[in-house]
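A single protein chain has been omitted from the complex, and every remaining protein chain is retained in its original position.
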Amino acid sequence: MGSIFGTIFRVTTFGESHGPALGCVIDGCPAGLVLSPGDITADMQRRRPGYSPHASKRREADEVEILSGVLDGITTGAPIAMMVRNQDHNPAEYTEIARTFRPGHADYSYFAKYGLLDTGGGRASGRETAARVAAGAVAKKILREFGITVAAHVSSIGRRAEDLEDCIACGDSIGSEVMCKINGLKAGVGAPVFDKLSADLAKAVHSIGGVKGVEFGTGFAAATMRASKNNDAFVADGGGKISKTTNNAGGILGGISDGDEIYFRVAFKPPPSIAMAQQTVNADGKNTQIAIKGRHDPVLAPRACVVVEAMAACVVVDHIFRSLSDRMESVKLAYSLYSQ
Amino acid sequence: MGSIFGTIFRVTTFGESHGPALGCVIDGCPAGLVLSPGDITADMQRRRPGYSPHASKRREADEVEILSGVLDGITTGAPIAMMVRNQDHNPAEYTEIARTFRPGHADYSYFAKYGLLDTGGGRASGRETAARVAAGAVAKKILREFGITVAAHVSSIGRRAEDLEDCIACGDSIGSEVMCKINGLKAGVGAPVFDKLSADLAKAVHSIGGVKGVEFGTGFAAATMRASKNNDAFVADGGGKISKTTNNAGGILGGISDGDEIYFRVAFKPPPSIAMAQQTVNADGKNTQIAIKGRHDPVLAPRACVVVEAMAACVVVDHIFRSLSDRMESVKLAYSLYSQ
Amino acid sequence: MGSIFGTIFRVTTFGESHGPALGCVIDGCPAGLVLSPGDITADMQRRRPGYSPHASKRREADEVEILSGVLDGITTGAPIAMMVRNQDHNPAEYTEIARTFRPGHADYSYFAKYGLLDTGGGRASGRETAARVAAGAVAKKILREFGITVAAHVSSIGRRAEDLEDCIACGDSIGSEVMCKINGLKAGVGAPVFDKLSADLAKAVHSIGGVKGVEFGTGFAAATMRASKNNDAFVADGGGKISKTTNNAGGILGGISDGDEIYFRVAFKPPPSIAMAQQTVNADGKNTQIAIKGRHDPVLAPRACVVVEAMAACVVVDHIFRSLSDRMESVKLAYSLYSQ
Partner (left out) sequence: MGSIFGTIFRVTTFGESHGPALGCVIDGCPAGLVLSPGDITADMQRRRPGYSPHASKRREADEVEILSGVLDGITTGAPIAMMVRNQDHNPAEYTEIARTFRPGHADYSYFAKYGLLDTGGGRASGRETAARVAAGAVAKKILREFGITVAAHVSSIGRRAEDLEDCIACGDSIGSEVMCKINGLKAGVGAPVFDKLSADLAKAVHSIGGVKGVEFGTGFAAATMRASKNNDAFVADGGGKISKTTNNAGGILGGISDGDEIYFRVAFKPPPSIAMAQQTVNADGKNTQIAIKGRHDPVLAPRACVVVEAMAACVVVDHIFRSLSDRMESVKLAYSLYSQ
């Protein structure tokens, strides 16, 4: 359960590493968007293992096949299904550790939930994010039509620059942070109560594996600040444009975009698969040790940036679509397009 | 839009400070729960202005009337509507500032969204949280039947103890933090992809006004840690019980509860209504100044604790209900209760 | 569960006859609609017992109080809660039959579901439709802004005119039919797969108590027709307008409006509360007899017309709102309204 995201622009993902394929279906993409596999490829490359110098060495072709919803390079309004075949996966590699609960992984909680072992190849696999990235590429293509960009970058890795190399050397891994910025979104998108734009972004980002915290604007620092410092003054330029002199709010006020840059910071834990020996328990309930061999990322942020962008873009598109009926006048305008 | 929360246990809130009443409707509460107004009252008291020594001086009776869904003190399975009449509200007080965008408030983004001014009494008002607290009290009553508790406390106010008094003295306000702990939840509740338990908790908490950040377990600190420190080792006690030797994960692994205490920290910004003069713009687009008089909280955490609990409880109840069909065997067991 | 209807324009209803009040909350009504209690009253009158010459003699004031979402006679975009206090209800009247399963009623299936007796005053009560009518009045007000009307009338009662009088005389009741017509909706509203406009209308209407069948256009007669007769030819007037020479389709093709009048026929069963003695079982599992005294409608269609209209109007509004993001160009047009 819980593999569908969104209200109007809805993304369903499917697939495990150990199965034949993974992918997504987008329901609610408007007709008339120019879309080609090339629009997806660039983002898929950024997520790929091996793309970053520090990434896992596993090779994945990640060639996306568009199965539906696009005709002659234009979206038709029908669901867009996209699929990536799994290649180069090595079930045996997982099987050897399949009966042992890896610390920091979902093996144990999965087992508690579903009553079966699904180690390494299940839905908690980082591989699932490929489907999100494909969906996010479509969302970003839509946003570009409105002059809206979503861009994330690695804002920190560990405490010091040399932490990462040190971790790689000793078979450990390190935590990291991503900063994500959304530019060009007009003021007025979001919702005031449960479905605040910030709340939906927080959910979207927390749904990515390894995320431990999200903060908007001044974030946790705001917990130590005074309003006289943290409040952003409004200023009018005399020509009808209202802006804020600072952006401590992070571009969202009361759950609704304020026209400023939206920015938020995301904390990723150190990826839990490490070569060092760890104390754990196996599926028979016996105490044991585990050392996880094979190809594993020593840090999450570099490959996660494009996943954060994908999730953020899906949220913004969905909120724009939901906002179209905010006012009687916007409904009238959009409805007037129907021919008769 | 966006005033309905949850999938099976669904809460709708309504009402503004300036209107006759506010309240909520809970759809999806099971039949057979003992419930009386007294179950609601205690939590309502904790949210009430005037309850905390630092809280706004506004008096609200906050007497909850249960309009439906309860018969002879037992829930019937029908929607539970609860209503609080607004008393002692002073529209004039808001009207005088109604045409000026208060810094740090949703006035401007609201205006951009809906094209109208709704200052001070709209859905962004802290008063809306009364409806959440009423719904949360029902959710907590359900959880108690399963031995699950949700408890939040103020973990910090500003940087130092005397920050608050200082702020009050100079008409400023101060940021704060809340720590929330969920105990007694079994392992296996949540979902592995979009609807991770952590993701839904993050959304729930970020939907509360003034929240700028949420972190689970080691949170942002994890971004600087190594897996060899951050991973929690599993250990078996020989009697069938598996636990973790530490709880850096915060009780959730891969979006699913691991049987440990769930804990998360919430950052609240300093409440933006302050008596000090601030630069801003009015609805006519003219630059102006504003000093917000009247009764306003100098800090959010003390009254927000019960709101955080309410939202967290609603999420946990909803996830337990959604988890009942995780396995064929649990479906069979529950379905076997039907008589013929 | 199941008391929330719609995707964007979402209606939650609550309340039982035996409780203090019933009502609804509309989430997703656009800001800027002129709305007053008077807009609701007219439809409430049409649903009222005693309004039709054949209706139950129970007196209900049905005065709707708007609790939220409207300021100075204009909707604000916030949830619109409306409430009707229950007056003149006589719990004792129901109590005497509360432990006996009335044939044709939901008493027994309710008991099987919730494990408790809720006879006569539960959610299955016809009284619940008052909340739907209030919500429907708002939906119809919105539709009027687009020149769309929804109008239902009684198309038949029993087999012959004198059936009704005869039934009243002998303490029996009679079945009936309602015809509902939607005019002024442009072509292009609906969806091609699961959420066909016809499918959502069918659900909406089947959710009304007593409905046993719904058919669109030629309906069941189409099951005996040939396509050469049933297909509607298209014709162009040369000035850009395309229409159908007949309307056997009932205004919907492939789940999407075709610009023609939408019409559907609804079958209501004879209301099951009758004074004649009936064989049944009580809550102790004993065979017994029941004769239902008191005020009960001998036919459903006259009072149900306004309920059918209400449900149909909610569906059409919801589908129009959902259709606003059908095409990139309509999204762009509506989004362009945001000021900056």
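Should a chain be cited, it is by its letter among A, B and C, assigned in written order, with residues numbered from 1 in that chain.
Quick note on the criterion: contacts are C-beta pairs under 8 Å (C-beta built on N, C-alpha and C of every residue); 3 or more make two chains touch, one makes a residue touch a chain.
Note that the structure is a prediction, hence the values are computed from the model and not measured.
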{"item": "Shown chains touched by the chain that is not drawn here", "value": "A, B, C"}
{"item": "Interface with the unshown chain - residue positions in chain A", "value": "1-4, 8, 10, 12-16, 18-23, 25, 27-28, 31-32, 65, 67-71, 74, 76-81, 83, 112-116, 118, 122-123, 338-340"}
{"item": "Contact footprint on chain C, counting only the chain that is left out", "value": "1-5, 13, 101, 103-106, 108-110, 112-115, 122-124, 128, 156, 158-159, 163, 167, 172-177, 186-196, 198-207, 209, 211-220, 222-228, 230-236, 240, 242, 245, 249-250, 252-259, 267-274, 276, 278-281, 285-287, 322-323, 325-327, 329"}
{"item": "Sites on chain B contacted by the missing partner chain, in the whole complex", "value": "7-9, 28, 30-33, 77-78, 142, 145-146, 186-189, 192, 240-242, 259, 320-335, 337-340"}
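We take it that only the chains that are shown with their structure count from here on.
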{"item": "Inter-copy rotation, chain A to chain C, in degrees (Cα atoms; steps of 5)", "value": "180"}
{"item": "Distance between the centres, which are taken as Cα means, of chain C and chain B, whole angstrom", "value": "35"}
{"item": "Chain A and chain C, separation of their C-alpha mean positions in angstrom", "value": "41"}
{"item": "Computed distance of Cα centres, chain B from chain A, in Å", "value": "24"}
{"item": "Per-residue overlap in chain B, given as positions that touch at least 2 other chains", "value": "1-4, 13, 112-115, 122-123"}
